[in-house]
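Before any comments, here is the structure.
Of the protein chains in this complex, all but one are displayed in their positions.
Moving on to chain A:
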Amino acid sequence: MNLSEFLHMGGYAPYVWSCYGLTAIVLVGMEWAGRRQLQLAQEKARRRAQMGAQMAVAENPS
């Protein structure tokens, strides 16, 4: 089987490749969104912790 035959998918190329393409996009997108959500939450937690630490120092300067 050569490459163009493979890409042709027996005449069903638009259907087969659009399904695989969409699935790949959604799977990668889910992973990306999950990473981003966690990163944002981590940054937020870090900022909150730093703010809390600064406030503690301001209240008890020793």
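Operating definition for what follows: a residue touches a chain if its C-beta (ideal position, glycine included) is under 8 Å from a C-beta of that chain, and two chains touch if they have at least 3 such contacts; residues count from 1.
What we mean here is this: contacts and distances are computed from a predicted model.
Chemist: Have a look at "Exo-alpha-sialidase", "NADH-quinone oxidoreductase subunit E", "ABC transporter permease" or "Heme exporter protein C" and point out the UniProt protein name belonging to the hidden chain.
Modeler: Cross-referencing UniProt, the chain left out corresponds to "Heme exporter protein C".
Chemist: I need the residue numbers on chain A that touch the omitted chain, in ascending order.
Modeler: The missing chain touches chain A at positions 6, 9-12, 15-16, 18-20, 22-23, 26-27, 29-31, 33-35, 37-38, 40-42, 44-46, 48-50, 52-53.
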